[in-house]
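One protein chain is absent from this view; the other protein chains keep their places.
Chain naming follows the written order as A, B and C, and within any one chain the residues start at number 1.
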Amino acid sequence: MNFCSDNVTGVAPEIMAALAAANEGAAMPYGNDECSQRLEAKFSDLFETAVTVFPVATGSAANALALSVMAPPFGAIYCHAESHINVDECGAPEFYTGGAKLVTLTGSHGKIYAADLAAVLARSGAGVVHHVQPAAVSLTQASEAGTVYSVDEVHDIAEITHAHSLSLHMDGARFANAVVSLGCSPADITWRAGVDVLTFGATKNGAMAAEGVVFFNQSLAETFSYRRKRSGHLFSKMRFLSAQLEAYITDDLWIRNAAHANQMAATLAAGLTSLPGAHLCHSVEANEIFIQLPEAVIEGLVADGFRFYRWEGEHSTTLRLVTAFNTREEDVTAFLEAARRYSTVDSHTVLGELTTV
Amino acid sequence: MNFCSDNVTGVAPEIMAALAAANEGAAMPYGNDECSQRLEAKFSDLFETAVTVFPVATGSAANALALSVMAPPFGAIYCHAESHINVDECGAPEFYTGGAKLVTLTGSHGKIYAADLAAVLARSGAGVVHHVQPAAVSLTQASEAGTVYSVDEVHDIAEITHAHSLSLHMDGARFANAVVSLGCSPADITWRAGVDVLTFGATKNGAMAAEGVVFFNQSLAETFSYRRKRSGHLFSKMRFLSAQLEAYITDDLWIRNAAHANQMAATLAAGLTSLPGAHLCHSVEANEIFIQLPEAVIEGLVADGFRFYRWEGEHSTTLRLVTAFNTREEDVTAFLEAARRYSTVDSHTVLGELTTV
Amino acid sequence: MNFCSDNVTGVAPEIMAALAAANEGAAMPYGNDECSQRLEAKFSDLFETAVTVFPVATGSAANALALSVMAPPFGAIYCHAESHINVDECGAPEFYTGGAKLVTLTGSHGKIYAADLAAVLARSGAGVVHHVQPAAVSLTQASEAGTVYSVDEVHDIAEITHAHSLSLHMDGARFANAVVSLGCSPADITWRAGVDVLTFGATKNGAMAAEGVVFFNQSLAETFSYRRKRSGHLFSKMRFLSAQLEAYITDDLWIRNAAHANQMAATLAAGLTSLPGAHLCHSVEANEIFIQLPEAVIEGLVADGFRFYRWEGEHSTTLRLVTAFNTREEDVTAFLEAARRYSTVDSHTVLGELTTV
Partner (left out) sequence: MNFCSDNVTGVAPEIMAALAAANEGAAMPYGNDECSQRLEAKFSDLFETAVTVFPVATGSAANALALSVMAPPFGAIYCHAESHINVDECGAPEFYTGGAKLVTLTGSHGKIYAADLAAVLARSGAGVVHHVQPAAVSLTQASEAGTVYSVDEVHDIAEITHAHSLSLHMDGARFANAVVSLGCSPADITWRAGVDVLTFGATKNGAMAAEGVVFFNQSLAETFSYRRKRSGHLFSKMRFLSAQLEAYITDDLWIRNAAHANQMAATLAAGLTSLPGAHLCHSVEANEIFIQLPEAVIEGLVADGFRFYRWEGEHSTTLRLVTAFNTREEDVTAFLEAARRYSTVDSHTVLGELTTV
């Protein structure tokens, strides 16, 4: 009954089985094992184009390493003010790039918009020695607000990005959830729409610790392997990273897992929005729900043992609820039943009591 | 029959079991799970003193992060010229410290010696603004030459290190092998001898990907968690790192594994040194053997399917042979039998044939 | 007739004379000359407290080096969105700190305000490993909008800064103009109000290339000399930097120069604001004027050979006009006469003509 995040989950059984299988016998280290060697072909199949892929263990590493080959130390990386790379990585992009600057945009519902980006790039200071130089754009798919960029939206952003000779990065920590939501192919929402480099997340959707940095623009990949090694992200027993990613994209596991998570979120959101006083902050397009609920309902849920985060502060009545590949339908049902139960209490009374304190 | 390295091994069954056990249920991320929470107490027990311990997934990360809190960007880190941090990490210490300089010493058999260190520190340029400033000493235990520092040797190095107000780091990628070799307690060879920070390796000795950065000098640990996060080495599903380390130090698994590896190395070394033309480069004190063998023997072993590295160049007749926690006794026996068989061939003939090519 | 910036000026005669005097005979390098040796005492007198002072040649170096000892690589530096360190130094603070993040506030008239800072620091993420850690606040005195922080304003900002255990930096590229504007002592507006480190600018106000980094909080200065050397900002012939700073603070030259510049700005502003269609963007409190003028007036001034910048874009009708220590009264008079002359032309006609082109 833990809706705090999709990273509170364990490992999907298919991936645990793959780790056990990978454990047979000796294997050459640092990616020279058979599983790692066949990974690139499998990802190229998945994306319907030749890609270069580098497994790493965390999303912060994947994002920061990707950006380190897309922006020089004096570069500017355009991203949403609420993006994970800007807010939740303790400055990892700055560290890996040698000090590039994250220039933030503040689009609604966690997304950046082509028109805003165009306006910012029009006065970017490109070529002027006093200013950091435009280098890359990063968008998060699905976004940190649980919304999803459409193919057209990504395409428009990519067009402006490339028109200014910048590269486009997609932080896909919840890429699977976005693909399911869009119902498109992974190719359509990435390179066909203009994405140069994708952080292909697996950890939140069933892996133990595995992300793939996927280069559609392979010329950008040239120095990646040195940067990965030098940051301590080249695993000696690489087979165990590769095996996770291989299992993840085998037999549509990643799609099936994300489809379940999205379905659970949709069910939960539908139930909650019918409650009096409930207000959905963003449309629920993936596996995250941001919703305002009456304080009495929140306190009741907490008392019943449900776990989740109040968003933006301990006194906030906005919750973030995250579903995952292994969220149980009965837990969603129980959550909704409890919410309804606490909702029938006269919330005005409760709030009145609170204000007298 | 792969003697290339101890990182060609898979995962010890006890650790696979621990990963499976850790997979039960939801757990709070980023080290807020139960397993991670109890790790510090377990390591404190193991080392008989209060320690701070940070799990990370690779040895390079462990070393570089440890050094990043021990040396400022303008600092000097004294280490062996052949040390892993100097040669095999693609500049990770320089990256993590923001550009500190590794100043190398060249002691015999892979070790640095107190007298040499004293001589170098006596002319270190401390306090002179033109020179990088002495900050830390790093030694590898067991060393990259398969030798082991005695307690007295570490103590003497620590004394000089601290007399100059530097900190002492121990790269313990094969720490278990060293402890077994010395027959001492982990405390004796670390903090009691003067070590401030230890990279406690587990990956080479049976873990999937896990190392602990252990601070005996806890004041050095103050900023570590931010540096770990910002380098992408804070795992969201941290329980799977912690579970490896916990299993590793439970019921002396780490000691049993290393004892087996060392025993296999001793057997292999004893057999090989009796061959005509064999010459041991360094005394075998842990689980690595550096030995010169006749070319005919080497080629025979390769032809038989044994795998290992020629050391320092493809034409070298010096081999590195590494045993591990799961090296099978029958493989060692087979290796020795094959070596003896090829050794009886008239090597002059073979070499003669080669030179006619 | 160049009002582009105070850095289009040459060197004040008193400072040229000091350079010539400093050129007599041999002198030990790197600050071991007599002039450099006595500088600290002179600055301590000036500021009525013991200070440590480091001469460097540029404002960007002074600011970045100052911040590099005030914020760790994972630190956050709070500053105005339009501040020089954020906008005009090509990422120098990020470079020198090893990747700290500049977190921006957007107060009116180029200033940050205590209440806004308090609000931002209240949700700063201090102690949470995912976020960069609050480290320093930087304010610019006089501000980039030509306004000046009062003693009370600096005091209030300092109070909040220190309450959160951060340090306070003042970018004083135009510190002299601010001091003249306030009519206070240098001590009152710096350490007595809570400033920890000051970039004491001289270049814009008559020096050739000299700024002093002044530490009131001397414990912060500990590693400065190494950082200065390692960034290439320790001059071998240091006497020529020190001589500039010494002459600058001798016989109130810095105050006299700034007083003249401020007076010229006041005269210019007073004249321009009386023109029809003129709109002052910020109150003129130092030596910079930001003013909207009719396009016809701007074009007339340009045609007459006056030089200045259109602010924020080539089609902007907002000008920045900067006066300096050597701005001639007759040039100000000529500027105002020309502006009045072009102002009497029917601007509608002119604009009409333009649109027919």
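Methods note: a residue touches a chain if its C-beta (ideal position, glycine included) is under 8 Å from a C-beta of that chain, and two chains touch if they have at least 3 such contacts.
For clarity, every value in this text was computed on a predicted model and none was experimentally measured.
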Residue of C:F175, C:F240 or C:F290 touching the missing chain in the full complex: C:F240
Residue of B:M1, B:V129 or B:C281 touching the missing chain in the full complex: B:V129
Residue of C:E24, C:E314 or C:E330 touching the missing chain in the full complex: C:E24
In the complete complex, which positions of chain C touch the hidden chain? 2, 4-5, 7-11, 16, 19-20, 22-29, 56-65, 89-92, 95, 203-204, 208-209, 226, 229-237, 240-241
Just checking the interface: what residues of chain A touch the absent partner chain? 30, 72-74, 98, 129-130, 133, 223, 225-230, 234
Residue ranges of chain B at the interface with the undisplayed chain: 73-74, 87-91, 94-95, 97-102, 123, 129-133, 312-313
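To be clear about the criterion, only the chains that are shown with their structure count from here on.
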What's the distance between the Cα centroids of chain B and chain C, rounded to whole Å? 52
Identify all positions of chain B at which a residue touches two or more other chains, and write them in rising order. 226, 229-230, 234
